[in-house]
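A single protein chain has been omitted from the complex, and every remaining protein chain is retained in its original position.
Think of it as A, B and C in the order they're written, each chain with its own count starting at 1.
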Amino acid sequence: MDMQEILDEIVAHVAPLCLQGEVASYIPSLGEVSPDSFGICVAMADGEVFGAGDWQKPFSIQSISKVFSLALVMSYDYDSIWKRVFREPSGTPFNSMVQLEADRGIPRNPFINAGALVVTDRLLSITGDAAASVRGLLRQESGNPEVEIDALVAASEADHGHRNASMAHLLASYGNLENPVDEVLDSYFKQCALAMSCEDLAKASRFLARHGVAAGGTPFLSPNQSKRVNAVMLTCGTYDAAGEFAYRVGLPGKSGVGGGIVAIVPGRCSITVWGPALGPNGNSVAGIAALDEFTAKTGWSIF
Amino acid sequence: MDMQEILDEIVAHVAPLCLQGEVASYIPSLGEVSPDSFGICVAMADGEVFGAGDWQKPFSIQSISKVFSLALVMSYDYDSIWKRVFREPSGTPFNSMVQLEADRGIPRNPFINAGALVVTDRLLSITGDAAASVRGLLRQESGNPEVEIDALVAASEADHGHRNASMAHLLASYGNLENPVDEVLDSYFKQCALAMSCEDLAKASRFLARHGVAAGGTPFLSPNQSKRVNAVMLTCGTYDAAGEFAYRVGLPGKSGVGGGIVAIVPGRCSITVWGPALGPNGNSVAGIAALDEFTAKTGWSIF
Amino acid sequence: MDMQEILDEIVAHVAPLCLQGEVASYIPSLGEVSPDSFGICVAMADGEVFGAGDWQKPFSIQSISKVFSLALVMSYDYDSIWKRVFREPSGTPFNSMVQLEADRGIPRNPFINAGALVVTDRLLSITGDAAASVRGLLRQESGNPEVEIDALVAASEADHGHRNASMAHLLASYGNLENPVDEVLDSYFKQCALAMSCEDLAKASRFLARHGVAAGGTPFLSPNQSKRVNAVMLTCGTYDAAGEFAYRVGLPGKSGVGGGIVAIVPGRCSITVWGPALGPNGNSVAGIAALDEFTAKTGWSIF
Partner (left out) sequence: MDMQEILDEIVAHVAPLCLQGEVASYIPSLGEVSPDSFGICVAMADGEVFGAGDWQKPFSIQSISKVFSLALVMSYDYDSIWKRVFREPSGTPFNSMVQLEADRGIPRNPFINAGALVVTDRLLSITGDAAASVRGLLRQESGNPEVEIDALVAASEADHGHRNASMAHLLASYGNLENPVDEVLDSYFKQCALAMSCEDLAKASRFLARHGVAAGGTPFLSPNQSKRVNAVMLTCGTYDAAGEFAYRVGLPGKSGVGGGIVAIVPGRCSITVWGPALGPNGNSVAGIAALDEFTAKTGWSIF
């Protein structure tokens, strides 16, 4: 199996899919991305890195940041976050407030927006600057000191953030925020506005393919914690299409509206794909097709 | 690692948990089971079988039968069942009709009751006798020709089956049943009333740990189909506690209100545990604790 | 004010509306009605009767029968029915099962299907033949001994009755039916299949405009009961358009999918309109426009 060849073939095959779906445009800067961009990168657990297409072009990681803020909180605080957020699939579209209300302010999982706000709030309490902590982790793990928050995107998110503000106030009304609503939102918008390439992200998420071992060789998460982050990614990582993603791709994965998806083959590698046009569930159309082809070609699946 | 020793230890450890939770009692015959029963069986992909506790005592498999009816339908019909049922976690308690109505008669997944009725309906159309087909598969795979439907339990289910009848009529109102409501319900109640031991069930589900290869060595499912049944088990197999089960146990699994749970370590083994007392989500309390300990001790996890 | 002139004008004005909306066609016999039929009848509390258009042509009264089965149960049983059914507007489409499940088997009000099934069940327990009791009341109050159940419509309802069957089984699963599901459904389908003209219905509902006094001059309901039936009609009589109906028409009213609507001006008169084409909420488009014009012209409103 020649990994580079596999990736090159995938890039050729998914090119036509890049025109399917729609680029997220709720904020102007996201909508400006060229829809026919596509990149893929595989970072092997043992260090080798393969890439094809636009794999070194930065994009807005958006919700993929939620994996890293969760991992950080767990690294500091082990398991206490689970008193404030469940870890069940939501079963409903990704920013619904229905369940939050039915469950008295406890979000269904840390990867829907409401849950991520709670995780960010906790990280803010622990570190004093949640977005900087996430950026620090991503710089360290990717080995790229230039990973940065796109200030324009962050400001733009804030301008169009009524729904997240609504959710944060609802959490606060149930007493499930420790910090002022405005500060939590500010941290959240910033962490979502981090810009990274497929290469950066594949390297940065490699600790989840290495049972928690960080780039420097020391444990960032325990093997048990790493396994659990992967479990939450599998059941909750792709909004209300988690079942479909498990069925088609068969790997833990986390997507973002910027069009990126991170997937993990525990013990083997981390993979990042990026294609800006999204399907009806908010996941990259080309990205999912690429992961589908990747698992078919490699035979790598957790099932 | 001495598997027998592991199982013996687990049986000793979970004994006190058997008095936690409540034995399902919506039908009399289920309520009569002694709550301190507990069994565990591991059937290795290569043939060895280990058991401890009440591992050879039959119990009512109930919803675990849904795995086998789904596998049967997929074996005949490959993928067409997915036009009539989704494969997303339900996000709500396991016999809710809310989503069925919101989704215009398409159940969320084949492991909630509504979805299982659709699968049974399809199997009835294909084979003419759905319950007998499931029994046939279970006899063949377990190697136990005496696996049988408990007629008393089946009759009792029918007597207390207003909620399932309600669901079946709702499916019919959306045109999502091919057969008369009464016949579908009859088949469904019978397949749920199959009585099997942990040993029977572990052997019978071993094809899912062998990439679809049946007891006789011939393919029952393709590797791809087997992987997909496992994916659906992971995301949807334990009612609205699928996220929790993935987090704690980290394996595809399917539970039933009789207190049984089947779990799969792809490529390695199938496991069956049985403890009649159920937690608030309808899953065996002792059974989940046993699987938790099993994965901790063996280090076997898909994540 | 010349009542006959008012009615003639209304018939002329609403004629063009008869082609708006759609005739209910879920059962064949309902769909065969000519959509440009329109009738109106006003029965004054003191005995005078006015009619225009197709006011003497019988149509299927459908859900309007629910007013009479409720009145009958209250006449026998005063207030005890309210332990088994609420009297709150449903706030959701008229045959939804969501609320029934959320409220543990207590329907929101007696005019949605679930609630009417409970009322029919009670009437069946009291009289032994619910549909015959309703027919008896309607014959007596309308003075028309030929009011009859359309057997074809009743059979047709039963053939297409999966949704009602689903609801009845759900009620039974919560223990909120006293009689077997099949018998309750049979009674319900029959009472909905009564055929009556605007004239029959206006006369038959006149007791609600006379503080409960029946055609023969004796009390059928107490003034308090009559007032309460009117209150339930106002808040719950027109499915999820009750607020709109109160706003536009300003009278207690009850509609049916056959296109009829009965409205009450307490102390003055009862009104029946009939136009088979229905708007999105299941109410007669021409009928509501006619009632709107009627209240505008007469100035009669409860507000």
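Assume contacts are C-beta pairs under 8 Å (C-beta built on N, C-alpha and C of every residue); 3 or more make two chains touch, one makes a residue touch a chain.
Please read all numbers here as calculations on a predicted model, not as lab measurements.
Taking the complete complex into account, the chain left out of view touches A, C.
From the options C:A202, C:L234, C:A263 or C:A290, the residue with contact to the chain not on display is C:L234. Contact residues of subunit A toward the unshown chain are 96-98, 101, 162-163, 165-170, 172-173, 181.
In the full complex, subunit C contacts the hidden chain through residues 86-92, 99, 108-109, 226-228, 230-232, 234-236, 240-244, 246-247, 250, 252, 266, 301-303.
Quick note on the criterion: only the chains that are shown with their structure count from here on.
Interchain contacts link the chains end to end along an open line, per the touch definition above.
Chain centres here are Cα means. That of subunit A falls 32 Å from that of subunit B. As a whole-number value, the distance joining the C-alpha centres of subunit B and subunit C reads 47 Å.
Remark: subunit A and subunit C have CA centroids separated by 55 Å (rounded to whole angstrom). Residue numbers of subunit A whose C-beta contacts span two or more other chains: none are found.
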